[in-house]
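With one protein chain withheld, the remaining protein chains of the complex are depicted in position.
When the chains are written out, they are named A, B and C in that same order, and each has its own residue count from 1.
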């Protein structure tokens, strides 16, 4: 595509790459504000996928024929490309392809946690964790006798860092924190958390599901030991996720899934393990999806991740202001004026979030309603559900205006 | 597509749906005989994938907006379609989408095996298991103190069923057997094995990675408790696999991956689990891949799985005869005349399988060389590697002739 | 119209949501049962009074929290159940609920719509010993 030097996004040009945004319902153009759940997929990525099946499709790693060599090289290089995207200087050896963020969390919880945690140990999470890390560590802790602690959230939706320093002790083996909250929009100081974790000899796991798609993320600047994210939230296909891990840690970890490709030698009695990252990629991997994810990285880098970040924040701030101006909408997370991820969760006083979402759908405005996989956080906020508008590079202020107008329709209907 | 009443495949018509088969290397048309590793993908499936991203892409299950409803319904119905394809009358509740066969095996090994197996227990496998089940059960057995036993193979590549009856005892908790061997081509009597297993109160796990793509498979006729297979071997995309499980067994099993979608209620202290099959599908699932797999089932059923089976056997028998006629080729598995899966593994006396594959590649003949993820079986056969030609519906006898001619080139080169 | 949307929010539904009928408790309830949609946070408790023969439903009340669909459905159901036999209650299904609501319910909202019906049915089943008493609360699963 190519973008000008300007620091602004050329949204109209970007939108041309997303035919789905032209869909109309009842004559009304789709306003897609559910990017926090899944992003749309640009033509270069869709074409990359179709091309793969039409020209290159083959199993990887072991085939000596031309197609398999082409597929293998593309698939292996996709790991390098993703490593580069998040600043992992170790390249492919630090990048494991999984099926989603959730599996990346489980991989570490099973391969490391189940083997290393014991009754004296603690795992420190935040109160705003997504179920992907919250339920995973909670259940692995239950099995191993370890304890989970949760870093408190302040009223403004930020982490109580004093409480973080209290929670993280020498008994802490793992700190797992969401980088950008998918409900509050809060940008957490993960690098500071990593420092505290490391001071106590604990590992730092960063849930990057909402941050990697929306801002420059450099694992080495953060000093994260692990970082997890999903292809489908960053213009890539479904069915692919990523686990970044520091090479020396991954090297020492037990394998997770067993099977072909992840082994070196197998007898009827025992087996030995392959090199990184293949040790963690058992069976036929998501080949096409990995290659398409690399294409998505190209697409995003071509826009420029810093531009993405600013656009996200700009729309979120604008939405926050518009929503708060109505008087009967409660928003969650940091107040207007504080940088946040490109999303706003809220409740309209008189209308249940599910009803609101159904009514917005009549104006072709797509938002999410529910607990956004942060049930305990919603309990803490004192609501069963919330509505959430989440933005991406193809969204505009005009679309935020349509959201606000559609909310007004609901307000009238329920008045 | 629609096929005539004839019992023969209209191969030329089918080939039109696979543009990749038109690829030429150095002016020579690709002869793709690596279908046991991965099958090619027909246009209707490729278009289904591209359409999904261009028109329907959204996260599933919880979205109340139009796109999410369309994606959710399509994704959920894909489970029903796959259930129908393998004769699972319980529908979607018996079909879990995983990333591949390997993960399906690991799911049961982790969720059931790790919790249920103990030092007194036995897992019975066959000597021809793929690493996907062999390594998985071996390692889970090691962790739980259980014992793995292997049912012997006769010289003709079939299972020694007397030995099966000896191996399977009241201590046996799980029998896991490959339905069609990916190395020998043997079709195992899985229904008989299931009867023996059930007589001793054990579960029967069928590895259907090579059978489901190539023949009619009815889980209820087999009385399998579990069946695993992969999308990429049956004209579907990479990144999707299936675990069939009997409903009452899945219902009682502990979950496997933790995270969003698989839970009902979550607090900071504990969680409860969602209904089947979602309890086993944590996080954003392979949505597009599941929908595309259902499309692949349509494509295959349109051809007719019995026709596929006969075509597979026909090509395998023909290849077997041609190869054996040369005098210096050793083939593995059941002899010509016995029905087998559509593949033949072999070795040319004077040429290492890897060299053979590289040389065949010069004639654009794509085969696999290696241990085909059955290292222990290769050890037993007394070879480090073998070459394998594996067929699908778009292959022809003329392509087998090209294979045989290319083998002759290698023979000359090394003479 | 799309699959979902405000077609669901016809006047009748909004009226029952804003002015729920038979809202409250029945002190002389023959049985009481509670249910929820864990994913949505909808919750409904139903009190049912049967006649002396325990065959006919005499009075029904409900209380709860949740979206308009779930609450309106509960309110309308309390009216519909009055005078029905226990057998008739057992035979109610999803289609009856949709008929009662008089609007198309989008597939993703059907759980909200049927919650009240499930609560009444499970309450009766438990009372007559046909369901596991463990199942002290109902979850809509359709």
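Going forward, contacts are C-beta pairs under 8 Å (C-beta built on N, C-alpha and C of every residue); 3 or more make two chains touch, one makes a residue touch a chain.
Just so it is clear, the model here is predicted, and its values are computed rather than measured.
Contacts of the undisplayed chain with visible chains (whole complex): A, B. Contact with the omitted chain, checked across B:284, B:361 or B:395, is made by B:361. Note that of A:72, A:126, A:144 or A:289, the residue touching the chain absent from this view is A:72.
Hidden from this view is one chain, which touches chain A at 62-66, 68-70, 72-73, 264-265, 272, 275. By the touch definition given at the top, chain B reaches the unshown chain through residues 25-26, 351-355, 358-359, 361-362, 364, 370-371, 383-385, 409-410, 413-414.
The working rule: only the chains that are shown with their structure count from here on.
Of all chain pairs, the one linked by the largest number of contacting C-beta pairs is A-B. Chain A and chain C have Cα centroids separated by 38 Å.
A separation of 46 Å divides the Cα centre of chain B from that of chain C. Across the assembly, chain A contributes residues 25, 354, 358, 361, 364, 370 that each touch 2 or more other chains. Annotation for chain C: residues 2, 4, 39, 106, 109 touch two or more other chains.
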